[in-house]
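Okay, handing you the structure first.
In this view, the complex is presented without one of its protein chains, the others remaining in place.
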Amino acid sequence: MIAGDLIDVEVRDADGERLGYVVDLRLVLDRPPEAGAVLAGARLHGLVVSPRTRTSFLGYERTSVRAPWPIAQLLRRRHRGSFLVHWPDVASVPSLDATRRGKGAIVVLRRGFDRYDPALT
Amino acid sequence: MRGPLAVALGILTAIGGFLDAGDLVTNAVVGSRFGLTLAWVVVMGVIGICVFAHMSGKVAAVSGRATFEIIRERLGPRAAGANLVASLAVTVLTLTAEIGGMALALQLASSVERRLWMPVAALAVWLVLWRVRFQVMENVTGLLGLTLIGFAVALYLLGPDWGELARQTLQPAVPPSEGAAVYWYFAIALLGAAMTPYEVFFFSSGGVEERWTVKDLATSRLNVFVGFPFGGVLSIAIAGCAAVVLLPLGIEVDAMSQIVLPVAQAGGPLLLAVVIVGLVSATTGAALETALSAGYTLSQYLGWSWGKFRRPAEAARFHVAMIVALVVAVGVLMTGVDPIAVTEYSVVFSAVALPLTYLPILVVANDPEYMGEHVNGRVLNAVGTLYLVILVVASAAAVPLMIVTEAGA
Amino acid sequence: MSTGLLPEPDQPGRVVDAELHLLDRQVLDVDGEPVCTVDDLELGAVGDDPDIDRPLAGDTTVVVTALLSGPVLGGVVGGRPDSSRRHRIAWRYVTDIGTAVHLGAHGEQFSATWVERWLRERVFSRIPGGRHDPEADE
Partner (left out) sequence: MLVGVLAGTLTGCTPAGTRSDAANVLGSIVEHLEAASSAVATATLAVELHEQGRLPAVTTDAAVDDATLTVSEAVHGITTVVAPDAGTAGLRTTAIGAASAALGPVADVRTWLADGAPEGDDLRTALDEAATDLEAATTAVEQAEAAQ
């Protein structure tokens, strides 16, 4: 699997209701480093889901970035309702076949998944 | 090199390096048709390029990342890819115009057919790119380009009605002989000429070439905020010369040779010779900058190693990109297109490509992960955001106006 | 952001967003020389062979196994670029994630730089001045 198989993909809940699109993958560097590695392993921690748009946050998902004000406002508005879903709440991801065809690819979440605050500091 | 001498050198090269074929031609055309009624656009364009060149230079100095790396990083591969294609097209078009401009300027002093000069000019550009040190290249073309001050001298010697020129500048109105659509079309062309995207690609990548650090920020700021406005004054002087001499005679500029006639009238062969040196240097400098920018944008988008500070073999794909750009430019010129017309189109298409280039710069200049404590202040953000709105409007209006006015005919 | 969201608990390691911090960033080698851009990330189950390309869901712990560089606009035309045309840089080489992604090895050893090396050795070294250092005094 590659990151491109998940990013921009439509997200649905267990009942098939559309929730939005994957706009980013949240990684946490908390795995033990491999032999000879300096950096910790990067674990896929969750998916950032934005309800209305596939377009990028341009970096404004971080609470520390607020300027220039009109651009920050515009992007925050477009991404209002975004949430982070933890990886264990992901029930299925697109099959390789769907990914290759570029059509019909969806990520389905587990019933009773939790929505977390996606903001980065 | 630091100290007052370096500062002076930086400012002087910024003045000399400000003008390119797009500025020369567009200002002369506009002056011969609209007088100084569009000078306000030059002022606006100069403020805009100062603000964004400063921001892109600041990002390069603090983070070491040049403008197209940032564009790719913030816009993602698709939007940045579209931007790359548009920017490359405009940059190669501008390169074509500059090499054509070099040939036209050389023709003024040599009576050798311009078509013969074109491959020679391109070869000379390539040799400099291949061999000459970045700082030497910048300083020589910049300092020789300073001789374009001859246009300001010429305007002074022509002894124009300063009150009238001031009135045209300060109370702009569409001249009765021209339509409003044509007026606004040329306003966009002037904005595109002053704020051409390659200027920020070049400025930020040049910062990396010269290994700017935070310590160089003050010098860089001085170069931009003093050098560019003086370059803008020269732009207006070119328009002024055309407005004083050519406009009353009903001459509408469509050739490089017409641009220098007011200079000859004012100062004779000596001043003319000085200005022709300036034209050759300005177009050569800009040809180098646009060829480099073609290499910079492509390399930065694709993550290749780039830069004149590396041995050519250590930045092989970057050099290949520049060679291809030069070959394409000469090829386009060899079809017999009028370089002046190419120039006029290149500045308008520049205006179309502006917002996608300037948005990521503004965004990243506010990103503390890149900039640390050097993020933009309020004033810079307010001005930058205002310009972004203006650029979006100009970009959207450019092509419709081009069609309606038949490219300003 | 909006209400109704659970607060994200503190994580035991550095938090990095793939799109924001990794994708489309310049990759630099141990000497600071450009290698490529991060065009995609390879994700795999812990313990899987890196050659296995399969969809993974929440029941599996997934880690970033490699940075990928390759036909970057493959996705624009539609569909997924062929994995054989992508160059891998294993995650273990990554030493730092800043405004660029830093590696702890020389760029030469990665397949992502083969075109550059081929041009250097076969073409540019043979053109006079191709090895000339422009910073050196004439």
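By letter and in written order, the chains are A, B and C; residue numbering begins at 1 in each of them.
Following the convention adopted for this analysis, a residue touches a chain if its C-beta (ideal position, glycine included) is under 8 Å from a C-beta of that chain, and two chains touch if they have at least 3 such contacts.
Computed from a prediction, not measured in an experiment: that's the story for all the values here.
**Student:** Checking the contacts here: which visible chains does the omitted one touch?
**Tutor:** By the stated touch criterion, the chain not on view contacts B.
**Student:** Based on the whole complex, identify which of B:255, B:323 or B:392 touches the chain you can't see.
**Tutor:** B:255
**Student:** Would you indicate which residue among B:345, B:358 or B:387 is in contact with the undisplayed chain?
**Tutor:** Per the contact definition at the top, the residue touching the missing chain is B:345.
**Student:** Which listed residue (B:13, B:37, B:107 or B:235) would be found touching the missing chain in the intact complex?
**Tutor:** Spelled out, the listed residue whose C-beta touches the missing chain is B:107.
**Student:** Since one chain isn't shown, list which residues of subunit B touch it in the complete complex.
**Tutor:** Counting only subunit B, the missing chain is touched by 82, 85-86, 88-90, 93, 107-111, 245, 249-252, 254-258, 260-261, 264-265, 267-269, 272, 276, 332, 335, 337-338, 341-342, 345-346, 349, 406-407, 409.
Definition applied: only the chains that are shown with their structure count from here on.
**Student:** Mind checking the centre-to-centre distance between subunit A and subunit B? Centres are C-alpha means, answer in whole Å.
**Tutor:** A distance of 41 Å separates the two centres.
**Student:** Calculate how many whole Å lie between the centre of subunit A and the centre of subunit C, each centre taken as the average of the chain's C-alpha atoms.
**Tutor:** One centre to the other, that is 19 Å.
**Student:** So how far apart, in whole Å, are subunit B and subunit C when each is placed at the average of its C-alpha atoms?
**Tutor:** That pair's centroid distance is 35 Å.
**Student:** Among the residues of subunit C, which are close enough to touch at least two other chains?
**Tutor:** As it turns out, subunit C has residues touching two or more other chains at 19, 23, 75.
**Student:** In subunit A, which residues are in touch with two or more of the other chains?
**Tutor:** 56, 59, in rising order.
**Student:** Which positions of subunit C touch subunit B when the two form their complex?
**Tutor:** 19, 23-27, 33-37, 39, 69, 72-73, 75-76, 98-100, 115-116, 119-120, 123-125, 127, 129-135
**Student:** In their complex, what parts of subunit B are in touch with subunit C?
**Tutor:** Residues 63-65, 69, 72-73, 76-78, 80-81, 130-134, 299-306, 308-314, 316-317, 319-320, 369-370 of subunit B touch subunit C in their complex.
**Student:** Going by the contact rule at the top, pick out the subunit A residues touching subunit B in the complex.
**Tutor:** 56, 58-59, 64-65, 67-71
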